[in-house]
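Left out: one protein chain. Kept in place: all the others.
For clarity, chains are labelled A, B and C in written order, and residue numbers in each chain start from 1.
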Amino acid sequence: MHSKVTSMREAIAAHVHDGDTVVIEGFTHLICFAAGHEIIRQRRRDLTIARLTPDLIYDQMIAAGCARKLVFSWAGNPGAGSLGAFRRAVEKETPPLEIEEYSHFGMVARMSAGAARLPFWTMRNYMGTDLPKANPLIRTVTCPYTGEVLATVPALNPDVTIIHAQRADQFGNAQVWGLLGVQKEAAFASKRVIVVVEELVDQSVIRADPNRTLIPGMIVAAVVVEPWGCHPSYAQGYYDRDNDFYVAWEDISRNPARLEAYLQEFVYGVTDRAAYLRKQPELRDRLAAKDLICAGVNYGF
Amino acid sequence: MHSKVTSMREAIAAHVHDGDTVVIEGFTHLICFAAGHEIIRQRRRDLTIARLTPDLIYDQMIAAGCARKLVFSWAGNPGAGSLGAFRRAVEKETPPLEIEEYSHFGMVARMSAGAARLPFWTMRNYMGTDLPKANPLIRTVTCPYTGEVLATVPALNPDVTIIHAQRADQFGNAQVWGLLGVQKEAAFASKRVIVVVEELVDQSVIRADPNRTLIPGMIVAAVVVEPWGCHPSYAQGYYDRDNDFYVAWEDISRNPARLEAYLQEFVYGVTDRAAYLRKQPELRDRLAAKDLICAGVNYGF
Amino acid sequence: MASKAAPAADQAAAAYSPAEMMAAVAARELANGEVVFVGIGLPNLACNLARALQAPDLVLIYESGAVGAVPERLPVSIGDPSLVTGSLMVCSMADVFQLFLQNGKIEVGFLGGAQVDRWGNINTTVIGSYDRPKVRLPGSGGAAEIAIHARRVVIISRLNARAFPAEVDFLTSPGQRCRGRTRTELGMPGAGPIKVITDKGILENDPESGEMVLTALYPGVAVAEVKANIGWPLQVRPQLGLVAPPTGEELRQLREVLDPKKLFLG
Partner (left out) sequence: MASKAAPAADQAAAAYSPAEMMAAVAARELANGEVVFVGIGLPNLACNLARALQAPDLVLIYESGAVGAVPERLPVSIGDPSLVTGSLMVCSMADVFQLFLQNGKIEVGFLGGAQVDRWGNINTTVIGSYDRPKVRLPGSGGAAEIAIHARRVVIISRLNARAFPAEVDFLTSPGQRCRGRTRTELGMPGAGPIKVITDKGILENDPESGEMVLTALYPGVAVAEVKANIGWPLQVRPQLGLVAPPTGEELRQLREVLDPKKLFLG
């Protein structure tokens, strides 16, 4: 078997195409900003970008003109406020952005259906809310046993899903700890999967603790080794969330010129994530994780 | 909060009642024979016993007259052959036993629906097979998006589920590694959960590696500390499967008198699991696990 | 989202901020051992205050998947790493919504919103019309399903007439009566919002009508002051309760332990 390890530039060039449905998942934890920046640098257009919480990275992709449509369940700046580019697009149509909106449970259910290759997923949800009026894809099904009417959402099957993990081997067998979000479901739902990791490890490291594996290599198209690839998001055990930057985004994103200047300096103005990090040498001191190593368990028999 | 730790005798007396639907889960791994034996000793009757693979423990419960009905997907002696008491009950009605039969995926789906408190679960399955004719609870639903007709099974919500785990704290926060089966789903589907463990640990052990927790204490009614409680099944990292006993069961279970003699000696004839183990001091030498400890991971930030 | 309340008139109230009072009142809603679905900000402060005082065994669940979290610092987001480290369990979000919430395991959910209406319906989606919003808000997140499934919901929101309209512009999270239909008619498992904790007093749902009515006032607040900040003809319970101000211990925990930088108590 050949190694799947490649650069972020190659991985995005090969697997993210104009018009694709793209998912960069991670719930607060392990959001791969490095991949989003490379998509912006490669000037992808007409993307449908989907994730539960668009977060700053999708705000940047919207501002950069990559997105035709956003599929989401909570579009804010977590713990800090609003997403400026998203709000301008929706409130003022500058630029216009189609939206398709669910709740978190609805988005999780869409990914679960996609991962199981079922056309829909069933929930007890949405009764009384205006969400089905805003989104006619929220429908109902009748239980063949009880006659109850239950809510449904359609499967989401992205063209490409990008998952950041703490570590993987060269074939993409990836291990994650800390918050798991919907990353497993998003990966299995997707036609192609790019796994980005803090550390490339020998396969023996993966095989030593198989219960930690979240994504099997067989569904992975490319492996990118990108330490600190999540900043300003975080990787448990590697670096903390850069809350200062999330707070700063309020002002940056409120002002289109300032947002553009940010993109020029930190996205277009750098060649890759290594260059992005060289611009900010203080990040390591401020955010590097302290050690808190758990004990291992016995896999013997 | 009060500790939930109790003896197997107390746990079964308090939580398993005549007529209950009982699940002792574990797929090959972590099947709690100690709980099954205590149910036999306490002479529970009219139980509906459900699990994917009835295994030797349900064969023993059927032989002992505990079961009115069996819900299952594969009723054999794994790797060795047949279940004698089950076969006599179905082929010769001695004693009669109602059966309700699915495939493994169907049983997993029933547990998943039960755990999510949905009345049914959807699958792409059963087309072309005779299973829906044999079991009218296998039905269909029409997708509200594609019009496809998909298979359904009804939720299974046991009265009590018994889960064996490697370790838990006194409140039932339980960690498992190695094969996971459908134990999480079965526990969440159940009205009451008994967690049986190889080791009772301080809560700090659980909190040091929260990604390993399979069952949260909030759904657990009782915690029983029962080392070697799975024998002849196994616990990864503690003891191996006793394949010799699985092979021996072929002869024991083929002959009702021999099966009854087995129950008299190893179930009715002992007061508890400790006494069962004292009768077989050689088990430790033969089956105790070797050490193969994995490395820990960093939960720091 | 609601604008800052005017400073309370009397001297007693001046010794603590409206946010401190709201956090203290919210914390008192929680009994030991309960399972709470926690949001960021005041709900998080309230839950950790309750843990420090009457409810040491409160189980905090965050929609990010942390169960039994014991954050050693003030979490600034719902997915903060401090919610993972030392927690009892981390699970996938599919498990959070299916095995915990839809399964009925969540006893209390805290919610807030840009608009809260007469029936406790919450809007966190848009001000104005959905297709041409005046203000686009973040949307539901997990709020819609929390409002449907949690056994009871407590709303925390500062009073002002725009934030408390007779009817929400967009019904994100259902209250006691949704566009004319009751929770029972709609088949909702949870009891819905049974209390609205504001910065001036407490509203509770009338068991018959489902309407949010004023049941208790904070020290120094007059009924008229509440009525002036609510967009419907507010019913007032005949025997109005008087809510005790934060105790010294409540204030000390909030100020010295939980939010010393006043990120949320400011």
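Just so we're on the same page, a contact is a pair of C-beta atoms (placed from the backbone, for glycine too) under 8 Å apart; a residue touches a chain by one contact, two chains touch by 3 or more.
Keep in mind the model is a prediction, meaning the values are calculated, not measured.
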Need the list of shown chains touched by the one chain that isn't shown.
A, B
Residue touching the undisplayed chain, where the options are B:V182, B:A221 or B:L283
B:V182
Given B:L131, B:L200 or B:A248, the residue that touches the chain left out of view is B:L131
Any idea which of B:Q236, B:S253 or B:N298 touches the chain not displayed?
B:Q236
Hidden partner chain, residues of chain A it touches:
1, 115-118, 173, 184, 188, 203, 206-208, 210-211, 213, 216-219, 299-301
Could you pull out which residues of chain B are in touch with the chain that's been left out?
27-29, 52-53, 72-76, 78-80, 82, 86-87, 90-91, 101-105, 108-109, 111-112, 123-131, 133-134, 148, 177-182, 184-185, 234, 236, 240-241, 243, 246, 292
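Everything below uses one rule, namely that only the chains that are shown with their structure count from here on.
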Nearest whole angstrom, what separates the Cα centre of chain B from the Cα centre of chain C?
41
For chain A and chain C, what's the span in angstrom between their mean Cα positions?
29
Residue numbers in chain C touching two or more further chains are 66, 81, 84-85, 90-91, 102
Can you list the residues of chain A that touch 2 or more other chains?
123-124, 148, 177-178, 180, 234, 236, 240, 292
